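A single protein chain has been omitted from the complex, and every remaining protein chain is retained in its original position.
Let's look at subunit A:
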Amino acid sequence: MNFVRFALRRVAEMAATLLGASFVIFGAMYLAPGNPASFLLSGRSASPETLRALNAQYHLDAPFAVRYARWLEQLLHGDFGRSITYRTDVSRLLADRLPATLLLVFMALVLVLVGGLVLGRIGAVRGGAVDSTILITTALAVGTPSFVAAVLLQGLFALRLHWFPAGGTGDGLGQLLWHLTLPALALALYLIGMLARVTRGAMLDVLGQEHVTVALSRGVPKRRVIGRHVFRNALGTVLTTGGLIVSTLLVCTVLVESAFGVGGIGQLLELSITTKDFPTVQAISLIMVGLFMAVNLVVDLLHPLVDPRVTYGSGRSIG
């Protein structure tokens, strides 16, 4: 199967799954027992006319199929509806808050890739005491949830040592980067451990194979064998964890942004849930699922380039 056909098929599959996901997200919110109109009124009693006006404004009284179809149509026009709590367009809320989250996720992703690959490679190549130390540290990292890391890092480096700010986002890009360092580290810690363990395992698998022994016995320098034959071969396995890494990063922003008071979409999701601001919850959930699926698509398309033994349409990578 050639690249174009494979890519088209995967994009079509992704669109179908995304449609299914949108149905689940919208359906779940539709079934919710709480009535959004009562949150709009925030406890005040309202005349029947006010209620009717509210229902008409937010289309709360239309049947399910009509509301779902309208919601989808608006989505295709880039309109996520109006936030019930903030009384403004959800797309504007997202535009304000998405950059901070994307920067945070990007910083964490860089930390994960650099930390995970380097640690995993060192562990596999060096062996001995270095390897054991890395194994134990990464085992601890894998057992540390992002919010635990957030509270501990904040307590030690921000509140006790005052090296970093304890929360917020500051003004300007430099300040923003400075404020996001600890949150990014908290977000990345667990995944650094996971990626290091996956990389180490994949490299050890390759190290035991015959072509490595042959290359070494023929006098190819060890550095080159590790870099060209072992690490390069292991990258294919590592790549399949890409989807998992990005989805974990996205979801954990909810916890880390709340702990550090970073005004991104993670914190917005938490706030919208407590206030039952359904349009915002729907939009953020859909964005997270969409980003996650886009990354999976890219991983599927990249896999044969990184590992030529995998051909388009043969194995499917896992999320």
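Odds and ends about this structure:
Note that contacts are C-beta pairs under 8 Å (C-beta built on N, C-alpha and C of every residue); 3 or more make two chains touch, one makes a residue touch a chain; residues count from 1.
Note that contacts and distances are computed from a predicted model.
Looking at the choices "ABC transporter permease", "Assimilatory nitrite reductase large subunit", "Isoquinoline 1-oxidoreductase subunit alpha" or "L-lactate dehydrogenase complex protein LldF", the name in the UniProt record of the chain not drawn here is "ABC transporter permease". Of A:M107, A:V125, A:L180 or A:L250, it is A:L250 that touches the chain left out of the display.
The chain not shown here is touched by just one of A:Q154, A:T169, A:T199 or A:N233, and that residue is A:Q154. Touching the omitted chain from subunit A are residues 17-18, 20-21, 24-25, 28-29, 31-34, 139-140, 142-148, 151-152, 154-155, 159-160, 247-248, 250-252, 254-255, 258-259, 269-270, 273-274, 276, 281, 285, 288-289, 292-293, 319.
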